[in-house]
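Only one protein chain is missing; all other protein chains are in place.
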Amino acid sequence: MRLHEYQSKKIFADHQVPVPRGRLASTPEEAKLIAEELDGPVVLKAQVLVGGRGKAGGIRLVRTPGEAENEAAKVLGKRIKDIPVRRLLVEEAVSFQHEIYFGLTIDRERGQTLLIVSAEGGIDIEEIARTSPEKIFRVGIDPLLGLRDFQARNAATEIELPRQLWRRFVNISQNLYHAYHTLDATLIEINPLVITTHNQFMALDGKITLDDNALFRHPDLVDKRDISAEAPEETEARKFGLTYIKLSGNIGCLVNGAGLAMATMDIIQHKGGTPANFLDIGGGASSEKVAAALRIILADPQVETVLINIFGGITRCDEVALGIKQTLADIRTNTPFVIRLVGTNEAEGKIILSESRLASANSLQEAAEKAVQNSLEPVP
Amino acid sequence: MRLHEYQSKKIFADHQVPVPRGRLASTPEEAKLIAEELDGPVVLKAQVLVGGRGKAGGIRLVRTPGEAENEAAKVLGKRIKDIPVRRLLVEEAVSFQHEIYFGLTIDRERGQTLLIVSAEGGIDIEEIARTSPEKIFRVGIDPLLGLRDFQARNAATEIELPRQLWRRFVNISQNLYHAYHTLDATLIEINPLVITTHNQFMALDGKITLDDNALFRHPDLVDKRDISAEAPEETEARKFGLTYIKLSGNIGCLVNGAGLAMATMDIIQHKGGTPANFLDIGGGASSEKVAAALRIILADPQVETVLINIFGGITRCDEVALGIKQTLADIRTNTPFVIRLVGTNEAEGKIILSESRLASANSLQEAAEKAVQNSLEPVP
Amino acid sequence: MSILVNQETRLVVQGLTGNEGRFHTTQMLAYGTNIVAGVTPGRGGEWVLNGKVPVFDSVHMAVDVTGANASIIFVPAPFAADAILEAADASINLIVCITEGIPVQEMLQVRRVIDNQNCCLIGPNSPGIIAPPLTKVGIIPGNITQQGSVGVVSRSGTLTYEVLYILKQAGIGTSTCVGIGGDPIIGTHFNEILSHFEDDSTTEVIVLIGEIGGQDEEKASAFIIDSMTKPVIGFIAGQAAPSDKRMGHAGAIIEGGMGTAKSKIEALKNAGVKIARYPEDIPHLIHSLQSH
Partner (left out) sequence: MSILVNQETRLVVQGLTGNEGRFHTTQMLAYGTNIVAGVTPGRGGEWVLNGKVPVFDSVHMAVDVTGANASIIFVPAPFAADAILEAADASINLIVCITEGIPVQEMLQVRRVIDNQNCCLIGPNSPGIIAPPLTKVGIIPGNITQQGSVGVVSRSGTLTYEVLYILKQAGIGTSTCVGIGGDPIIGTHFNEILSHFEDDSTTEVIVLIGEIGGQDEEKASAFIIDSMTKPVIGFIAGQAAPSDKRMGHAGAIIEGGMGTAKSKIEALKNAGVKIARYPEDIPHLIHSLQSH
C-alpha cells in the first residue's frame, strides 16, 4: 500500500524528521487560506500516487495567496496520468543549499534492507545510479540487529556531508529506520532530503510503501489507503483478497497464480489478442472469491470474452466451478467464455459445470487460441 | 539494581501480568485502611531486599483490618537481616490451585537469556532444581530474535499446564520478556506465579534486577533505587562509581580491580586478618574518586588499619597518590596505612607520596603481612 | 533418485488440522509420502485422518517421538514465521513452507536465522516438491507428472503444474520438481537447486521456470556458466505484463536494469539456456536436445 506524500510527511514528522510547514487543501479557497497562514511563497503539490507529477504540471511554486488560489484552481480537478487531483499539499517554499537522496528498501537478493544514500539527490537520481554508480552508497542492514550508528555514520562520510551534520544525519537515519521497521514498510524514500540554508535537514518529498501482508498488524494504517485514487474494480478486488490490475485489452482473464496469470497473458499476446486485466485469485480461493472475481471482470465494459484458466493445486476446481456457476446464475451475460480446468478435484469441477454449456479447452494454448478468436469476432 | 517486590509488581501490572490488589503502607494505620479497602483477608509483606523474608517473620496473613493494624505494628520497625522494615505491601490474600516458578535471567555460559519454568514453584525451588532437575525446564532465548511464541508454548507443554491456559501463558511470557528486554533487566523472577481458583495467572511475588550498566538509558528507573534499604557508605560509593561492600573485619582495603581486590582479601584472611570491606576503585580512577574511596573507608569506625594495593594499568599511580595525599591533608587520622603502588606511572606516584611518611610495601604479600600485623596490634 | 526428498523423508505436517493441512495431507498420503506426524498446539495426543497420523503439540515432540526429518508448513501467515523457526529449532533439515502472505520483514529475520543453520528452507509461498512416483512434500497434484529424468525448478505455483502437465502429456517424466516460492524473500534460490540437479544421477536435463522481478534468473545464468554441465531449458513469464508498480527510485537503483523479462531471457541465452516461447514448446526443446 502506497502512502501519499502528505501521509508520508506526517509519519516523518512523528519520527522527528523535519518537514516543511503546510496542510492539505481540497479547494482553491483553502489553498489561499493556507498560503496566508504560511505568510510567504508556497508550493502546491498534487497528491496523486503516480510518478512524474512535476513534469505533468502537478507542482507549482507561487508567491502570493492570490496566486495560490488561482493555481490551485488549475491543478485541482486536473487529471495526472488519468488520476483526478482531489487534494493539494500547500507547503512553505524552502530554500536549500543541497539535495540528498535517502532510501530504505528491501534487497531481495541479499535478503536485507538497504540504506541507499547519494549526495546527488533530486529527480535525476536514477540517471546518476546508471551513469555514476560510485555516487550511490548502499549499506546492508542486518534484519536482526537493525541499522547501527556506525553504518549511518559511514553513509554520512561516504556522501561527504559536513561533519557538523553527521550526528543529526545518524539520528534521522535511525528514526526513519525505526519507522520503516515498526510500520512494516517496504520502502521509505526521501528525495530530496535537503540541507536548508539554515543548515537543517528537511524532507521536501517523501514516499512510503507499506507491506500489504503486514497490514493486519497495523489496523490504524489500513485507513490511510486512498481508494479515491484507484479504480473501483481494484478496491472491490482487494476486499476479496484478489490481485487485479486493469489493462487496455478486451479478453478478461481469471487465473489462479501470478505466474500462470502472466503466462496466460503472454500467450494471449503471442496469439494476437490483448488482455483486459491481470487477475490472480490466489491459492485456495473459495467459490465466493471466484464469484467476486468474475463479477469484477464482467463489470468491465471493455471485456468481450472471458478466459478462465485454473490449474488446481491448493485451489480446488470444484470450488472454482461452484463460483462460476453461482455467478452465471446471478448475472445473465452473452459474453463468450472459455474455461480450462485441470488439477485438484478437476472431475468434480467439470461435473458442476457440465450443465453450463460453456466452451472448455484442454490446454492453455487451446484456451488462449479460442479466447483470442472470440475477442476478434464482432460482438454478438 | 534490585527492585522491591512492590516496584516489580507495578512493572508486571504495567505489562498486563495480573498481580493481587494492594498498596504500600508505612504505618499500622495505613495498613488498617488498606485492609478495609480490600475488604477481606490480606497479606502484609515487609519490603526489604533480602531473601528468607518469610522465615524471618516478614510476611503475615491476617483476617481483619484490626489484625492488619496490630501485625503491621509488629513488623514495621523490625529488622530483617539487619535491614529495618520501613514499608509493608498490603495485598488481598489470593487462593490458588497451583504454584509455578517463572524466571528470566542471563546464562553467561551460553551467552543467552534463559526462560526457566517449573510446575513446582514455591520456596523449595532450589531444592527441586538440585534433586529433580528434570522438573525444571529451560529455554535459551536468541538475543537477536527475542522469545518466540513456540518457545513459550513448549515451556507450557513441558510443565503440563492445562491447555486452556497455554495462550495466556504465552502472552504473559512475551510481556515479561518484553519488560526484561526494554528495561535492561538481568533478572525477572516470579515465584510463585499461581493459577488462582478462578483459573487466572497471578504473580504473588516478584523480583526484578536491573543492569546498573544500562541505567543511563533509563533515567526514570534510577529513582526507583531504595537508598533507605542500604548502608550509607554504599550509597556514597555508588555516587562516585566505586564498588563497596561492607564486611565485618578491621582492615580497610582500597584496591583497583575486582580480581586483585578479592585476591588481597584472600591473602589477608590466609595471613590471619579480616577485611573490613571490599572496595574496588575500578579502572582509570581519578584522584577525586580515590579520595572519596578513602573517606568512605576512614568513616568506618571498625577500620583499624588501611591497606592500599594499586597495580596500575589503565589506573595511573600518580592519580591514586594525589587522591591519597589530598584526603590525608583534609582528614587528620592516626590510622596506620600500608601502601603498595606498582605499574603505570609508579615513579610519579611514589614521588607524590614521598613526603607523606606512609608505610610502603613492595609486594602484595608484604603489604598484607604488614596490614595484618597493624590490625592485630592494640589501637594506639 | 531424486533431490531433497526421497524414501528416507519422514515428514511432519505443521498445521495438519486446518482445512488446507488436512486436505493436502490426505493427498500426500495417497501419493505415498511417509507422513509420520502432525503438529497442532493444543491437540497433541489425537490421531487424525482415520487414525493414520498422530498429532503433537510441538515440532520438538514430533521429532523426539517419530524421528521426523522434514516439515511442511500450512499454518496461517501471521504464525508461519514462528512455525519455520520452530522447525529449524527442532533440527528439521528440510522445511517446505506453503503459506503465502508472510510479512516480508518477518521473512528477512527468518532467512537471517536459517542462513546460519544446517537447514534447507523451501518457500514460503511454494507449491512444494514432488519426486515421482512416490514422494511429494507439498501441494503439486500427483497425477500431473510421472517419473522421469527432467528436473524442474520454478518460482511459480500453478505455472509449474502447467509445465509438468505438458511434459507428462508429451510422455516426459520428472526426476524432481521444486517450487522455490514466489515471495520476494525465500529460503532457497535457483542456484542451490540447480546444483542439486547437477549432482543427481537421474536428472538429465533441467527446466527452469522464472518470472519477472528480482535477479534470481540472472544469478542462475552466471551459475549455469560456471558450474552446470547438464542442459537447461528456460521459460520466463511476464513478457506481456505491465511494468510493475515500482518501488520508488530505490527499486530501480537496486535492480539496476535487471529484473525484466528481457534481461532474464538475454542472460539465460548467454548461458546457453534454450528459451521456450510457450510452455508447450518445452517438450520439443527437450526432444531436440535428446536427438543430438
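Order of writing sets the chain letters: A, B and C. Residues in each chain are counted from 1.
One rule holds for everything that comes next: contacts are C-beta pairs under 8 Å (C-beta built on N, C-alpha and C of every residue); 3 or more make two chains touch, one makes a residue touch a chain.
All values reported here derive from a predicted model rather than from experimental measurement.
Peer 1: What shown chains come into contact with the chain that's not displayed?
Peer 2: A, B
Peer 1: Consider the whole complex, including the chain that is not shown, and state which of B:Glu29, B:Asp107, B:Glu288 or B:Asp330 touches that chain.
Peer 2: That would be B:Asp107, which touches the missing chain.
Peer 1: Which one, A:Thr157, A:Gln200, A:Ser248 or A:Asn362, makes contact with the chain that was left out?
Peer 2: Within the whole complex, the residue contacting the unshown chain is A:Thr157.
Peer 1: Decide which residue listed in B:Ala68, B:Ile268, B:Ile297 or B:Val372 touches the omitted chain of the complex.
Peer 2: The missing chain is touched by B:Ile268.
Peer 1: Check each of B:Ala13, B:Leu61, B:Ile314 or B:Ala329 against the chain that is not shown and name the one that touches it.
Peer 2: B:Ile314
Peer 1: Kindly note down the residues of chain A that lie in touch with the hidden chain.
Peer 2: Output for chain A: 142, 145, 148-151, 153-154, 157, 163, 166.
Peer 1: For chain B, enumerate the residues touching the unshown chain of the complex.
Peer 2: Within chain B, the residues touching the omitted chain are 2, 51, 101, 103-109, 111-114, 116, 125-126, 129-130, 133, 136, 142-144, 181, 184, 186-187, 189, 191, 207, 209, 211, 213-214, 216-217, 245, 247, 255-260, 262-263, 265-270, 275, 278, 282-284, 310-316, 342-344, 363-365.
We adopt the following convention: only the chains that are shown with their structure count from here on.
Peer 1: Quick check: which two chains are joined by the most contacting C-beta pairs?
Peer 2: A-C
Peer 1: Provide the C-alpha centroid distance between chain A and chain C, rounded to the nearest whole angstrom.
Peer 2: 28
Peer 1: Find the geometric centre of each of chain A and chain B from their Cα atoms only, then give the gap between the two centres in Å, rounded to an integer.
Peer 2: That gives a centre separation of 55 Å.
Peer 1: Please set out, as single numbers or ranges, the residues of chain A touching at least two other chains.
Peer 2: In chain A, 144 touch at least two other chains.
Peer 1: What residues in chain C touch two or more of the other chains?
Peer 2: Touching at least two other chains: 109, 113.
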